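Left out: one protein chain. Kept in place: all the others.
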Amino acid sequence: MRAAEIRGGWGLDNLVLAERPDPVAGPGQVLVRVGAVSLNYRDLLTVQGVYNPKQPLPLVPCSDGAGVVEAVGPGVRRVKPGDRVCSVFAQRWLAGAPTRDKIRSTLGGPLDGMLAERVVLSEEGVVRTPEHLSDEEAATLPCAAVTAWNALVTEGRVAAGETVLVQGTGGVSLFALQLAKLLGARVIATSSSDDKLARARELGADEGINYKDVPDWGARAKELTGGEGVDLVVEVGGAGTLQQSLRAVRIGGRVALIGNLAGTSAEVPLTLIFMQRVNVYGILVGDRESFEAMNRAIAAHRLRPVVDRVFPLDDTRAAFEHMAAGRHFGKIVIGL
Amino acid sequence: MRAAEIRGGWGLDNLVLAERPDPVAGPGQVLVRVGAVSLNYRDLLTVQGVYNPKQPLPLVPCSDGAGVVEAVGPGVRRVKPGDRVCSVFAQRWLAGAPTRDKIRSTLGGPLDGMLAERVVLSEEGVVRTPEHLSDEEAATLPCAAVTAWNALVTEGRVAAGETVLVQGTGGVSLFALQLAKLLGARVIATSSSDDKLARARELGADEGINYKDVPDWGARAKELTGGEGVDLVVEVGGAGTLQQSLRAVRIGGRVALIGNLAGTSAEVPLTLIFMQRVNVYGILVGDRESFEAMNRAIAAHRLRPVVDRVFPLDDTRAAFEHMAAGRHFGKIVIGL
Amino acid sequence: MRAAEIRGGWGLDNLVLAERPDPVAGPGQVLVRVGAVSLNYRDLLTVQGVYNPKQPLPLVPCSDGAGVVEAVGPGVRRVKPGDRVCSVFAQRWLAGAPTRDKIRSTLGGPLDGMLAERVVLSEEGVVRTPEHLSDEEAATLPCAAVTAWNALVTEGRVAAGETVLVQGTGGVSLFALQLAKLLGARVIATSSSDDKLARARELGADEGINYKDVPDWGARAKELTGGEGVDLVVEVGGAGTLQQSLRAVRIGGRVALIGNLAGTSAEVPLTLIFMQRVNVYGILVGDRESFEAMNRAIAAHRLRPVVDRVFPLDDTRAAFEHMAAGRHFGKIVIGL
Partner (left out) sequence: MRAAEIRGGWGLDNLVLAERPDPVAGPGQVLVRVGAVSLNYRDLLTVQGVYNPKQPLPLVPCSDGAGVVEAVGPGVRRVKPGDRVCSVFAQRWLAGAPTRDKIRSTLGGPLDGMLAERVVLSEEGVVRTPEHLSDEEAATLPCAAVTAWNALVTEGRVAAGETVLVQGTGGVSLFALQLAKLLGARVIATSSSDDKLARARELGADEGINYKDVPDWGARAKELTGGEGVDLVVEVGGAGTLQQSLRAVRIGGRVALIGNLAGTSAEVPLTLIFMQRVNVYGILVGDRESFEAMNRAIAAHRLRPVVDRVFPLDDTRAAFEHMAAGRHFGKIVIGL
């Protein structure tokens, strides 16, 4: 079978398709025929050697995939051959609070990832795919959608009638938009593009702010809530946007802080956090139980993830370059 | 101005329309011109002398009303003349945990209630009416809707994708149905009437169970969730239904226990509570902040309460008799 | 090695010591040399065939034990030979919400239990023993102490300054007493014996009520809190006591409902639940993470469990008869 590998060194030039022997499911394991894989920014950083340069090579990249169980090893109880499943981002984070051990079990580094025709995972490390989704759609869920769900539900406890602000139109933000609507919330989306804002509205956004036109978009968001401020910001920009988010949010509000692209540290107006009694909570994807709860919501509402484009396995490099270009709207997928 | 009074003794024969001097708003108080009042079962029990027979008379009944602020006393900050407002069930339960003092401040006993052309309330004891609602519709909110909201949201923390079971088609149950849908939940409704189940489906119920046809409706509800059980039961029947509710609910599920009509005590299978680790929580309407949060959701979704019938003030007795007959679907309202 | 087995039928006469081959740890498993086992009422009911009469035999009874890891199978990461460990009551309930699958993995039925010189468990199904405890003491923790911890902490969220009422002087109740004191709470204990109340006071109880002398002990408990009512009742009596517990508790208070000895159903004054907005939550021991959190508290405070008496393995029958007699104060242990 074929697998993509980072081999010999970091960088896209070292991301190659290799032939590997078909893996075999041991006790408590399942063999999955992968149908599709989705890319996250973390995967790009990994290939580039930015995310964790000490990671031993070769490495199969990508945490997120969906496919069909082909075989199960001895003692497997949770799934059976023929079941359609998605991978769980952190294979040992099944439930409860995160721990070092749990969060060091992520696919696509340190564990080999999903960008292979067949993979073997622990039976504990997969969830059932919602029936109405194709593998291409389901492959988008493990990282981006679970992150959005935990930002909004498990930690954010969004209730109907609250206002949620989402930033940009990347994978997490679009899932946050769609899931917030399922929860009955009002959504304000920001983008640098009026076209993307128009598409965000089609997905359910109630308001859009073009942050190129309105650099002080935090104040604008506050106006859009009658001066009170939004209840929750799904903060994905980090260094570049947290100041504005803290202007947008209401007293007693929440900011879900998600892996920031723009840098590892930021000048933060701490006064706005304590004088407004804001709760800023980091989100690191989430556990398997939250994935399963989200899938129930996705299935009940027949929510469809936004797939920007599907690349064939042979064009894996092009898929990563498409992500690096940053012009996508929704998720980039590789079909196997 | 005219006010309905229970005078001289209990019973519908002692519920009379009386002429009273117009009240005046003192410091921190507001004068409300009442536009409509809704009835709750508690109001009927009060008139009948069943609810709190030690209550001194005369008493103006009914906790729930909506109208317009006509005047405000010195120092009032929260509202101004012309504002449309609803009454708060427990006038001193503004926020936080319930206490004896807070829950002894209910309108319609011990405090004079809303069934009068004009009433004076503390400025703290009113909330703004959602704009899209008439007074007849808004008058249904203070008790039944706030009860449903707290059962589902504040205490129940229902998330999208969960399944909620509502019993019958009374005021609380229909609000629970409508609000659960706003929250993204799936709803199973029960009734003794296929006609009412059909109407419940029109309001959004996903499934209906006629409990006359299916006496073991708890087991049926469990089947409808793939054998897992429902996440939350809004239990309004009490003695007659709690056993079935405990069969319907999933392991780790919740039962919101709301004022039961059928008796003050019941034979309860305690084993089902601890062996299934179920949480059974009483709901006693709720605080003003939960009312305001609910109104944001109602306004955002332009939810319309189900009004069974509007009676004129002169037909107050007929309105109470209509409630006693128990054939209504939704809320009974008196227009003033 | 020797193991106690229920063999051929239910009843103490069928509880025998058998010779079994030494078990071997497979992949992901650990071999534990058991040092001590504690008895729970559930174990007695199991032997009597009352708890789950459909359970296949033979069965090794008892969920709770402590010992030393002698060997580990391939791939084990969490423990190593020489580690002192306790068993986890439900072997697959590691964290998160309970599910059918999780709670059907309990030791001592359906799975073989701890009353054997050597047992093999999943590496996930053990926790480290607090260093200051002997095996006899540590063996008391898995069921009774974890139940008390979850009643008070995970679900009960007891804070310093709150008042907790514990009933009687069985294993759960004494742990609830001791743990509530660690949390800074005030404790009211009930018992039918002044001697036992005196011993409860030595363990930290602030007040004692002899319920034989004061049958309306709920009212007495309310008086002891200045008329407000206690914040939390750890309810272990069930049918016989829940009415009084609902009189003792404050408005907005909590009742943790734990496996009741006195019957499977009870006449419950539902009005007291919803008119006082009480939260009645079932407790079914708890997950492994709660066990580990509790052990941190037990270790930090060097809390010592109350051991009533230690029997040798040869006197297993006498140990069960001692439990059936019901005169113990604290936990009954079998040393191996």
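Here the chain labels run A, B and C in written order, and each chain numbers its own residues starting at 1.
Assume a contact is a pair of C-beta atoms (placed from the backbone, for glycine too) under 8 Å apart; a residue touches a chain by one contact, two chains touch by 3 or more.
None of the values given here were measured: they were computed from a predicted structure.
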Inquiry  = So one chain is hidden, and I want to know which residue out of C:94, C:293 or C:336 touches that hidden chain in the complete assembly.
reply    = C:293
Inquiry  = For the chain left out of this view, which of B:16, B:94 or B:219 touches it?
reply    = B:94
Key: Candidate in contact with the missing chain, chosen from A:1, A:17, A:214 or A:266   = A:266
Message = What does the interface between subunit A and the hidden chain look like in terms of residue numbers?
response = 97-100, 103, 155, 228, 238-239, 242, 251-252, 257-260, 263-271, 273-284
Note = In the full complex, subunit C touches the hidden chain through residues 153, 157, 159-162, 179, 182-184, 186, 293-301
Request  = Could I get the residues of subunit B that touch the absent chain, sorted low to high?
outcome  = 26-28, 77, 94-97, 101, 287, 289
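In this section, only the chains that are shown with their structure count from here on.
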Message = Between subunit B and subunit C, what distance separates the C-alpha centroids? Give it in angstrom.
response = 40
